[in-house]
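Of the protein chains in this complex, one is absent; all others appear in place.
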Amino acid sequence: MNGWLLAAAVLLVAGLAPVLWTMAVGEPRTRLVAQNLSTVLACPVFLLAAQGFGRPSYTDLALVLAMLGPAGTLVYARFLGVLPRSRVVLGTAWTVVPATVLPLCVVAGPGRAMAKLLVIGVLVVAGNTVTSAGTDRHG
Amino acid sequence: MDEVLIAIAVVLVAAAATAAVFHRDPLRQSMVLSLLGLFLALLYTFVQAPDVALSQLAVGSAVTPLMILLTVRKVKRGPRSGSEDR
């Protein structure tokens, strides 16, 4: 039983399934928060899958999502005209992401792989801090 | 463990696709479609197809929603004058 893949499964069921439900039934601002949360939760899942399957090259997926996830949220925010403040997203970004990246860094050991993991972690946290801080005008 | 992950991803994809079909408003539907794209990328990763997953992530995250939303805005705006940068 691979602990990393188990953690990924837990994130999927406990995190992304409720996000899907909220997206299907919520109102516009809640849906935008759900979309934001989905990218924050998916990055750790990709990192855990990379470690669980033993294929370090899968971290590129998390890197690209770390860049494009906040961009996607900002696209929707521009067309909805509002970027809601969201403590859920902020909290998740600052807890789940470090809780995933730090053990992975410890396992990877010092080197290029660890640097890449840290860059991905910083990008996810920074990007989603901006999108979750929110403004009430269009922003 | 692999099969469990694939099974979870398949169920999520099926649920997201069903949700996408049941929404008629383009804006809401495009959000569900972007979530569907994310779940598809996860499924592709779990069946060990990372190149396809990367393509899906790249296209479905920003480019497709941008195209859909620009189209919706153009259609809704109609021939009114006084455009805004939105």
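The chains carry the letters A and B, assigned in the order they are written, with residues numbered from 1 in each.
Simple rule for what comes next: a residue touches a chain if its C-beta (ideal position, glycine included) is under 8 Å from a C-beta of that chain, and two chains touch if they have at least 3 such contacts.
To be clear about the criterion, contacts and distances are computed from a predicted model.
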What protein name does the UniProt record of the undisplayed chain give, "Sodium:proton antiporter", "HTTM-like domain-containing protein", "Iron ABC transporter permease" or "(2Fe-2S)-binding protein"? "Sodium:proton antiporter"
Using the touch definition from the top, which of A:Leu68, A:Leu104 or A:Leu117 touches the missing chain? A:Leu68
Extract the touching residues of chain B with respect to the undisplayed chain. 50-51, 53-55, 58-59, 61-63, 66-67, 70-71, 73-74, 77-86
Which chain A residues would touch the chain omitted from the figure, given the whole complex? 57-58, 60-61, 63-64, 67-68, 70-71, 74-75, 78, 83, 123, 126-127, 130, 133, 135, 137-139
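In this section, only the chains that are shown with their structure count from here on.
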Whole-Å gap between the CA centroids of chain A and chain B: 16
Interface residues, chain B side, partner chain A - complex: 1-2, 4-5, 8-9, 12, 15-16, 19, 22-23, 27-28, 31-32, 34-35, 38-39, 41-42, 45-46, 48, 50, 53-54, 57-58, 61-62, 65-66, 69, 72-73, 86
Which of the residues in chain A come into contact with chain B in the complex? 1-2, 5-6, 8-9, 12-13, 16-17, 19-20, 23-24, 28, 31-32, 34-35, 38-39, 42, 45-46, 49, 52-53, 55, 57-58, 60-61, 64-65, 68-69, 71-72, 75-76, 78-81, 138
